[in-house]
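One protein chain omitted, others in place.
Chain nomenclature is as follows: A and B, assigned in order of appearance, with residue numbering initiated at 1 for each chain independently.
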Amino acid sequence: MNLLTLFLSATLINNIILAKFIGMCPFMGVSTRVKSAVGMGLAVIFVIFGASVLSWLLYQFVLAPLGLDYMKLICFILLIAAFVQFTEMFIKKNSPSLYKSLGIYLPLITTNCAVLHVALDNVAQGYNFIETCVNSIAVPVGFMLMLVIFATIRERLEGNDVPAAFEGNPIAFIIAAIMALAFTALNGLV
Amino acid sequence: MSENKEKKLGFGSQLIIENPVFGLYLGICSTLAISTNINNAIGMGIAVTIVLILSNILVSSVRNITPDDIHIPVYIVIIATLVTIVEMTMQAFTPDLYGALGEFIALIVVNCIILGRAEAYASLNPVGASAKDGLMMGISYTVSLFVMSLIRQILGTGVLSLSNPLTGAEIFAVRLIPESFVLSFMTTQTGAFLTFAVLAAACAAYKNKVTADDKGGK
Partner (left out) sequence: MKYLYAVLIAVALISLYGWLYIQNHKTPVPEGCESLKPDCGACGIKNCSVRKKYEGVTDHGNS
C-alpha cells in the first residue's frame, strides 16, 4: 500500500477516536486544557510508536515462528506496560524538564486502549516493518490532532450557559458527534 | 454515610446514579463501538461480566499475598490471562459473535471497569463480596450497553431482532419503524456519540434531582 495513503487514512479517515471510538477515556478526561492535551498527545505518540514497533518485532521474530499466536494479547500488554515503565524511568533520570510536561500522563497510558489497539492492528493487518512504523506514527498523530482540536473547543465552552444536565462530559459528547459528522466529509479523500 | 444512602436508594436508583458507563464514564470505547445492535451488546456484556467476576475473585484471593509494590503488574497479568481464555472460548463456540465484536474482546484487557474494580474494591474486600461486586458491575454495564444498543438499533434500522449467538440463526425480527422513516445516521459514529450524550445527560439530570431532594429533605 502507498505509505502516504496509509498515513492519511490512519490519521484522518479512520481516525482512532471519531471512527473507531478507541482511546475515549483520556480523550474525555484530559481534553479540557490545550496545554495538557499537547502533553498527553506527545506522550501517546512516543509510547504508541515505541510499544507497537517492539510488539511487531516480538510477534514477527518470536511468537509467529514458534506458532504461539494465542499468546499475543498477554505478551503485548506486558510489553506495553514494561515500555511505559521504562520510558518513565528514563525520563525521570535524564530529563527533568520533559518529566515535568509528560511525566504525569505516562502512567495513564498503560490502560489506554489505543496502544493495545495499534499493536494488535499492525499484526492483524499483516503490515511489514515500514508500514508498521508509518501506521504507529499516523494513528497517535490523529489522536493528538483530535485531542487538541477538542481541548480548544472545550476551553471556549467554559463559562457558557449549558443546561445543567449536559454540563461537563455530556456536552463534550455532543461536540464529538458534530465532529464525527464533519469528519465523514473526508471519506472521499483517499 | 454513603452506605446508608446506597441502601436507601435501592438497586434501581443506584444503577442510574452509580452507573459505570453513563455516570462514571468507564469502558466508553466498547460501549460506543459495540452498541449498533442488541446481539453484540448482550454478547459483549456477558463477556465483560464473566471477566469482571473472575478477575475480582482472583484479585481478592491473592490480595494478602501480593506485595504492595507490584500489585498493578499482578492485576494486569491476571486480567490479560482471563481475557485470553474468554477470547479463545468465544472463538470456538460463538464464531459469529466473535467476528462481530472483533478486536473489542481483546480490548477488554484495558477496559477501565475491570482494573478499576480490581483496585478499588477487590483488593480490599473478601472473595464473596468481590464476586458479588463484579456481578453487580457487570450487570450495570450490560444493562447500559443494552439500553444504548436498543435505541440505536430501533431508530437506526427500524428493526428489532435477536439471533442465537451459538448458531447465528435469527430468533425473531420485528419491524417497528417503516423503512422510509428510519434515521440511518443513528448506526454511524455520530449517532453513537449523540445517543451516549443524551443518556449521560439523563443520568446526570436524575443525579441532580436526587441530590436536590436530599438537600431539601434536610
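To be clear about the criterion, contacts are C-beta pairs under 8 Å (C-beta built on N, C-alpha and C of every residue); 3 or more make two chains touch, one makes a residue touch a chain.
All of these numbers come straight from a predicted model, not from anything done at the bench.
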Of A:Phe21, A:Trp56, A:Tyr105 or A:Phe183, the residue in touch with the unshown chain: A:Tyr105
Options A:Leu6, A:Ala19, A:Ala81 or A:Val134, residue touching the unrepresented chain: A:Ala81
From B:Pro95, B:Gly116 or B:Gly168, residue that would touch the chain that is not displayed: B:Gly116
Of B:Gly23, B:Gly43, B:Gly158 or B:Gly191, the residue in touch with the unshown chain: B:Gly23
Chain B residues that touch the omitted chain in the full complex: 23-26, 69-70, 72-73, 76-77, 112, 116, 119-120
Residues of chain A (touch criterion as defined above) contacting the omitted chain: 25-26, 28-33, 35-36, 62-63, 66-68, 71, 74-75, 78-79, 81-82, 85-86, 88-89, 92-93, 96, 99-100, 103-105, 107-108, 168-169, 172
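Following the convention adopted for this analysis, only the chains that are shown with their structure count from here on.
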Gap in Å, rounded to a whole number, between the CA centres of chain B and chain A: 22
Chain B-touching residues of chain A, taken from the complex the two chains share: 18-25, 28, 70-71, 73-74, 77-78, 81, 110-113, 115-117, 120-121, 124, 163-174, 176-178, 180-181, 184
Complex interface listing, chain B residues touching chain A: 25-26, 28-29, 32-33, 73, 76-77, 80-81, 83-84, 87-88, 103, 106-107, 109-112, 115, 185, 188-194, 196-198, 200-202, 204-205, 208
